[in-house]
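Excluded from the complex is one protein chain; the other protein chains are retained at their positions.
Let's turn to chain A:
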Amino acid sequence: MAFGKVLSACIDGMQVHLVQVEVDISNGLPLFEIIGCLSSEVKEATKRVRTALRNTGIYMPAKHVVANLSPGTIRKRGSSFDLPVAIGILQAMEQVKKEEKTLYAGELSLDGKVNGIPGILSIVMEGKKKGIKKYVIPSENYREAALVKGVEIVPVEFLSEIIMENTPRLKTGRERKIKGNTRKSTVDFGEIKGQEGAKRAMEIAVSGGHNILMIGPPGSGKTLISRGVPGILPPMNQEEMLEVTKIYSLAKLINPMAPLIQERPFRKVHHNVTKAGLIGGGMTPSPGEITLSHKGVLFLDELSEFKRGVLEALREPMDDRSISILRRQTVYHFPAEFILVGACNPCPCGYYPDVERCSCNAYEREQYQARISKPLLDRIDLCIETPKITFEEIQSEKQAESSKDIQERVVKTRKIQERRFEKENIGVNGEMNISQIKKYINLQPEDKPLMEKAFLRLGLTARSYHKVLKVARTIADMEGQKEVESRHLKEALGYRIR
């Protein structure tokens, strides 16, 4: 019986579907055809497979060859079906043995080399869940796939290896220690002179997972401070690392030699970004910047220069902590749990309220600030000013607190929050909804008049009132205080958005 059956997988957005590749060789007009809801790059597989096999020394029989990728309802994309189709043909030609519970994925070169593919980590993780024990994958993707423990990973470099061995197995000496991707953040908070307010606010933001906006004149160090943020973010646990690596693998952004992303992502986005670039999109949606900053920081410099529509698109993912994109009757979900760090100037020229340099009038300032949509500002908990740096500060030899010390405190504060939210589906104060705020923040009786006064005098809204409470909760957590006290509230009021 000239029939072959191989297991493979396809990626649809962030989702992995297992795919059966069936190959049948029968008498009839010579033909090689692949069917099963294919996109054009999968159709091209026929040419690659035929040539790769020939260059490996296998001539396909001049018969009717049909490969079917099932289920036939899911759209198949990408070039990862080359290898399984080739193996299916070889099985049908009885060149290799059939193997149960083995998943094949890889792209073929015309010379028979097996090329790497994106998203291998997702495929192996999903396969493990479904009980698949063995994975035959391009050797380029080996280190990435090997991040998943408890399964057998067989890397292949050439198609010929599989044919010669008849049944592929792990070659000894292949397994090397897997190095992580250690990207050191470039700026240490200890090197930043002055800017105590901004650094403190940044620590609060990172500790409690709050979104933050920095306002300041050009050259005051907004970008510098934001570069220091990765250094104070708490380290990720194994689970989070894999989650982030999965995304980066899909986006083809990992280093195959050191695939594991160990540091929290920090994405700086230019203000020319399109909506699709920021939130994800395309014909078959690929992760956008918000998904790439999952578990990390999304930094939007020059916030007021972004196109309005692009910023508006951030509203939904900031609330849901994920983004859903609808394409061709399919909804694609991408995770997007990030801390937004924004930076902008106070006025068009950037120097307000320094009257010697600023010539903008109130109207121009209003217009400038109105460019950032109000609903977006509503989702930002903290706001801080970064003043221009004085000469003494540039010259000063005094070392500020290093990022490492700050990071330690952040980790401690995060632990307190984790314990508090054990039974909730959130991890940090910034994610609290109104009922959770009511549950976890008890205002002292003497603080109620204070907040009432603040509400009236400082023009708070219901939303900004809750934001103040959340930030106050984080400040209290940083001190290890059980209850939110009036000094926490007052400091939080100082960080409110005007």
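Simple rule for what comes next: a contact is a pair of C-beta atoms (placed from the backbone, for glycine too) under 8 Å apart; a residue touches a chain by one contact, two chains touch by 3 or more; residues count from 1.
We take it that contacts and distances are computed from a predicted model.
Trainee: What name does the UniProt record list for the absent chain among "Cytochrome c peroxidase", "Electron transfer flavoprotein small subunit", "Spermidine/putrescine transport system permease protein" or "DNA-processing protein DprA"?
Mentor: So the chain that does not appear here would be "DNA-processing protein DprA", according to UniProt.
Trainee: Would you mind spotting which of A:61, A:277 or A:387 touches the chain that isn't drawn?
Mentor: The one listed residue touching the chain not shown is A:387.
Trainee: Looking at the full complex, which residue from A:96, A:187 or A:475 touches the chain that isn't shown here?
Mentor: Spelled out, the listed residue whose C-beta touches the missing chain is A:475.
Trainee: Among A:441, A:454, A:469 or A:484, which residue is in contact with the omitted chain in the full complex?
Mentor: A:454
Trainee: By the contact definition given up top, give the residues of chain A that touch the hidden chain.
Mentor: Touch set of chain A with respect to the missing chain: 194-197, 200, 215, 346, 352-353, 355-356, 359-363, 366, 383-385, 387, 450, 453-454, 457-458, 475, 487, 490-491, 493-495, 497-498.
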